[in-house]
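Only one protein chain is missing; all other protein chains are in place.
By written order: A and B. Residues from 1 in each chain.
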Amino acid sequence: MQTVVVDNLSKSYKQAVALKNITFEVDAGEIFGFIGPDGAGKTSLFRILVTLLLPTEGTATVLGYDVVKEYKKIRNKVGYMPGKFSLYQDLTVEENLNFFATIFSTSIEENYHLIKDIYCQIEPFKKRRAGALSGGMKQKLALSCALIHKPEVLFLDEPTTGVDAVSRKEFWGMLKSLKHSGITIIVSTPYMDEASLCDRVALIQNGNILKINKPDVITTTFEKKILAIRSSDMHKLLSDLNSFEACDSAFLFGQTIHYTAKQNNLVMPELQNYLTGLNHQQVEINPIEANIEDCFMSLMNQAS
Amino acid sequence: MSERETIITVNHLVKKFSSFIANNDLNFEVYKGEIFGFLGANGAGKTTAIKILCGLSKPTSGEATIAGFDVYTQKDDIKNSIGYMSQKFSLYEDLTVTENIRFFAGIYGMTRKDIKIKTQQLLAKLELEDSAKKLIKDLPLGWRQKLAFSIAIVHSPKIVFLDEPTGGVDPITRRQFWNQIYEAAAEGVTVFVTTHYMDEAEYCDRVSIMVDGRIAALDTPQKLKETFEADSMNEVFIKLARNATYNE
Partner (left out) sequence: MKHFRGFVIKEFYHIFRDKRTLAILFVMPIVQMLLFGYVVTNEIKDAKIGILDHSQDVVTRKITDKLASSGYFIITKVLTNETEIEDCFRTGSVKEVVVFEPDFAVKLEREKKASIHLIADASDANTANLIVNYTSAIVNDYVTKENKTVTTPMQIGIESRMLYNEELKGVYMFVPGTMALILVLISALLTSVSIVREKELGTMEILLASPLRPLQIIIGKVMPYAVLSFVNVITILLLSNSIFGLPIQGSVALLLLESMLFIILSLSLGIFISTSTNSQQTAMMISMMGLMLPAIILSGFIYPVENMPMILQWVCHINPSTYFIIIVKNIMLKGLGFMSVWKETLVLCGMVVFFITMSVRKFKIRLE
């Protein structure tokens, strides 16, 4: 059973086009990730799915209900966490949670079991105003608020943006355990490395879906071969690689440079000679598996 | 490395907000022309420290000099020697590209002639000549960030502070942005940068990691990884920040 079915959906505003003919389906019980930079159309898509925006063209259903005609049914069954942690800064942690419980005609007690694992981490601060929480705690509170009415689908728009690596890791841990309780989770993120934490991802850029699949399938079926190259002077290495004749792309990736060649023929000795000829010290060249970011950038280049 | 020229010196810097200690005895030096990564969990005290270093806020105690100027007494000199760019505020969206350049160059007292020359150079370098008359809000986010960085260093500051400059930017633009950073550093500008992308921490010459208002570690990415027996900066960061007590 498909939780979300989107068919040829487009959204345009007065000046800009946010979504161009996108089509995808989300299966019940999976964590589905939209990976893409700001301005890719993620927020517009989420707003359409939680019935806050009308699509310009195409159709979308959530839990079998049409996002335009049956919006009221959808609103009862989905949890939504907008881009910014939308909490009342002047209310305490507990008051926020209580408020969101009451507007869905439920109570904290009734659904405590759902949020227990997340909420217990911030419960010691329940008398603290939301405005005085750290980013990670705000994120947990916002998630608790989105969960309190026992939604069947959870829409999380960039829940990890601006949050430090530790909180992000914890957050994904929470999503994993929510998944086990049977909630379908649709999440967007600009962090490419979070793709591997989703069951399936859609890479999205400029309103187009570049690719949809399981993250490991996307990376293993990546057709280009990649070399990870390093030397003692990374900056010089980058510009030298870029001016190498056979070079297709060279991008910094942490401590190495990921290199792909035109026509996909990696001739390692030639490259080695080229670099030593340019006085690079401690040159290391290793073939590696592509990661999501490699794929994303390659797809981006193809699209443009 | 000690013979290198230092540009930021921080000694026993403390900043308290009533009972809460945001910066607890910070000590570090930043060398001229280096890319200094300033990492830390949310609420670890990064923003407070940057505000002090930019001359926007006074420390409770301790010493700090920026480009030789004292943070207590020479705020105006500090402001003249630094550039600043953040993810949140960078450019005026309702002004055009040229107007933004002119405005920011103007507030740093550049002459009209210099501004004109700089504007041309800048537009050429960023390949923005065709968009010179476009409003900022009509530019893609990535271009905006690149332009914002160029403008932050338009007055040739000694140090540029970048507060999460690449948040939400697509991966290709993010790398182009880092190329800009490298170029600026190569020209002798000191770059002081915060980021949540841990791969970007690898691009820094040295990285400091703040936990609970203190600097928990400071070294080159390579050394940090060796010390903490980690494969990546992400691991280093998580190992350090996990012990945070969140006692804000």
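As a convention for this text, a residue touches a chain if its C-beta (ideal position, glycine included) is under 8 Å from a C-beta of that chain, and two chains touch if they have at least 3 such contacts.
None of the values given here were measured: they were computed from a predicted structure.
Peer 1: Checking the contacts here: which visible chains does the omitted one touch?
Peer 2: A
Peer 1: Touching the hidden chain in the complete assembly: which of A:16, A:54 or A:217 does that?
Peer 2: A:54
Peer 1: Among A:25, A:66 or A:95, which one is in touch with the chain left out?
Peer 2: A:95
Peer 1: Considering the complete complex, identify which of A:16, A:103 or A:132 is in touch with the unshown chain.
Peer 2: Touching the chain that is not displayed is residue A:103.
Peer 1: So which of A:76, A:273 or A:286 would be touching the chain we can't see?
Peer 2: Here the residue in touch with the unshown chain is A:76.
Peer 1: Counting contacts across the full complex, list the positions on chain A that touch the omitted chain.
Peer 2: Interface with the chain not displayed, on the chain A side: 47, 50-54, 71-72, 75-76, 78, 80, 82-84, 86-91, 95, 98-105, 145-146.
Note that only the chains that are shown with their structure count from here on.
Peer 1: Take the average of all CA coordinates in chain A, do the same for chain B, and state the distance between these two points in whole angstrom.
Peer 2: 26
Peer 1: Hey, which residues of chain B end up touching chain A in the complex?
Peer 2: Going through chain B, the ones touching chain A are 40-44, 138, 140-142, 164, 167-173, 175, 178-179, 182, 186, 196-199, 202-203, 221-222, 232-234, 237-238, 241-242, 244, 246, 248.
Peer 1: Sort out for me which residues of chain A touch chain B in the complex.
Peer 2: Residues 15, 36-40, 132, 134-137, 161-167, 169, 190-193, 205, 234-235, 238, 251-255, 293, 296-297, 300-301.
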